[in-house]
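In what follows, a single structure is set out as structure tokens and then discussed.
Heads up, one of the protein chains got dropped from this complex, but the rest are sitting where they should.
Should a chain be cited, it is by its letter among A and B, assigned in written order, with residues numbered from 1 in that chain.
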Amino acid sequence: MDTGSFAHQFAQQIVNGVSLGSIYALIALGYTMIYGIIKLINFAHGDIYMLGAYIGFVAITKAGLPFLPALIVSMIGAALAGIIIERIAYRPMRNAPRIAALITAIGVSFFLENGMILLVSPQPRTFPPVFAPTVYNIGGIVVNNQQILILVSALLLMLALTYIVNRTKAGKAMRAVSYDADAAKLMGIDTDRVISTTFALGSALAAAAGVLVGIYYNSIDPLMGMMPGIKAFIAAVVGGIGILPGAMLGGIIMGLVEAMVSGFFSSTYRDAAAFAILILILLYKPTGLLGKNVKEKV
Amino acid sequence: MKSLRQSLHKQDLLGLGLMVILFAVFYFLFDEEILDDYWETNVILILINIIMAVSLNLINGLTGQFSIGHAGFMAVGAYTSAIITVKLGMDFPIALIVATVSAAFLGFLIGMPTLRLNGDYLAIATLGLGEIIRIAILNIDYVGGASGFMGIPRLTTFPIAFWIMVFVVYFIKNFKNSADGRACLAIRENEIAAETMGINTTKYKVMAFTIGAGFAGTAGALFSHYYYIAHPASFTFMRSFDVLTMVVLGGLGSISGSISGAVLLTAISAALADYPEWRMVIYSIVLIVLMLNRPQGIFGNKELSLKMFQSIKLGGGSRGGTAQSE
Partner (left out) sequence: MLQKCEQVRIISVACKADRLLSLHGSPARNLKKAKVLLMKAWKKAVGALAMTTLVASMFTGCGKKDAAKKDSGNEIKIGALFELTGNVANYGKSTYKGVQLAVEQINAKGGINGKKIKLVEADNKSEPSESGNAATKLITKDKVSVIIGPATSGCVSAATPVVTNSKVPLMAPVATAPGITVDEKGKVRPFIFRACFTDPFQGKLMAKFAVETLKLKNIAIFYDSSSDYSKGLMDVFGKTLEEKGGKVVGKEAFLAKDQDFKSALTKLKASNPEALYVPGYYEEVSKIIKQAREVGLTCPILGSDGWDSPKLAQIAGGEALNGTYFTSAYSAQDKDPHVQQFIKDYKAKFNEEPDTFAIHAYDGTLAVAEAIKQAGTTDGTKIADALSKIKDLQVATGKYTLDKDHNPVSGGIIIEMKDGVQTFKQKITL
């Protein structure tokens, strides 16, 4: 098969795009849940992803844990961090003007980034090889096992999350609070606890993405969460904010677009393309691809 | 409302008089070298930041739109003015005008489609646009690309920066007190209600955005002509965020607030220069604490005014001031 042909290039870029997109999807899931429930763009979410990567790094290098336990430790650690941040910085801002809450979120994000720079230095850290990457060559298209792992993990976690949200009581509570917080309170739901749980779940997912990315790209640094965080938010919006499968879909779309723009146009306009998609979606289908139209009442 | 107009008029003259005195004092200090270069650099930076903060306040505070990409407009002003003076060899006043107009024009182009969005979405969209502008500049070799635009002459002096700042502040103050300004306030308070009352919300939102962007361009021109260089690294999200912080710290909707915010934050940044790594961490902690405990900022949405002093004199003195609110 001619490795230079358009079809081949296209197929390879699809593989690249899907693996990139799965990472965005994992982060976007957390974003969409948090926004759905307290209507706040958690700017710090990308930094939780970074935090998760570092916790995983410490777990693997200092505590010598193998992959799966390290992943779980990282998810738990990030969940705790998410709960603490929500408790300290976001809960008091629930009734404050939106712009103040947004600034607080940005403040938390900068605090995490610069705090980490202070703590661990801006030098990138490398993950020790946790499993040897094996490369599969399918008719000239290159896929490696780590890409497959990321895609599979993202799918599994999304299924788990969907199960929790749709089939459990806790999930029902989350849906109730995101629909109408006051009414949920009247029905006896402890909204504070539900919100904390949401933050915990979202942060755990972001941490999982962080660890997987650390292994995949082999390097982590304190500023690694900025761009992926924003792109994941865009992914969540593209799919429909507050809708879980939407986040997954949005993530994959963002990954594919990025791969296509880099592969067929110019790599330097990747980020610009991501924002362009956001603006297009917001102008023509603001509730997202999977969203339903809700009229605003006065 | 004759008495109101009279009292406003009196206040304007008083303010203007204060400005002249301030100018004379600082000019003397700089001229006689009592205040050294370091002071001059910081004072000019404060003046530029005041223009940025006040122009952003027009968009975020007065009209209630969430714009966090202000650095992009500053960049446009910085670069276009540099092209005028360096590449085309024209004078600084022309460069300033071109900077303001081009940034305003970009603001208009961007504002038209995106101001249909609201709240958080607009925030992310403006963030994205600020980044797109920066990335675009990074890739245009005519203006230096990643190396930046070097060799810009230092044409910004203290008098120029000072009086432009005064002009911008008065312009926006008068806008705020005009019918257009009140339309913007109405949009901020409740957009749907304003629309129902017959205010063309899109027109005023775009207007505010355009004017705000234009003055950011002016600030950008002053900036690049003071620091000898225009570089994409100076116009990142960090700068947009800095300006936003100044506005929120001072109080959204309050012009005196934006001025105070700009002065305070620039001074703090300079003061913390001895602790570089800690600076950002301290900055963010102070910001979070401030947001948690006084989210309305220093002035809330009220202005520094004679009434405020009068109420203090009368011994009643709650800090916020009375009738002179919007």
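Observations
In this text, contacts are C-beta pairs under 8 Å (C-beta built on N, C-alpha and C of every residue); 3 or more make two chains touch, one makes a residue touch a chain.
These numbers were taken from a predicted model, which means no experiment stands behind them.
The residue from B:A99, B:V143 or B:L290 that touches the chain not shown here is B:L290. Across the interface with the omitted chain, subunit A contributes residues 3-4, 9, 12-13, 16-17, 20, 114, 117, 121-124, 126, 129, 133, 135, 137, 142, 144, 180, 182-183, 186, 213, 217-219, 221, 223-224, 227-228, 258-264, 266-268, 270-271, 297. Remark: the residues of subunit B touching the chain excluded from display are 36-38, 41-42, 45, 135, 138-139, 145-148, 150-151, 154, 223, 227-229, 231-234, 238, 264, 267-268, 270-274, 276-277, 279-280, 286, 289-290, 292-294, 298.
Everything that follows uses one rule, which is that only the chains that are shown with their structure count from here on.
Note on chain placement: the centre of subunit A and the centre of subunit B lie 34 Å apart, centres being C-alpha means. Note for the complex: subunit A touches subunit B at residues 35, 39-41, 89, 92-93, 96-100, 102-104, 106-108, 110-111, 114-115, 117-118, 230, 233-234, 237, 268-269, 271-272, 274-276, 278-279, 282-283, 286, 296, 298. Only residues 60, 66, 113-114, 116-117, 119-121, 123-125, 127-129, 131-132, 135-136, 138-139, 192-193, 241, 244-245, 248, 252, 277-278, 280-281, 283-285, 287-288, 291-292, 295-296 of subunit B touch subunit A when the two sit together in their complex.
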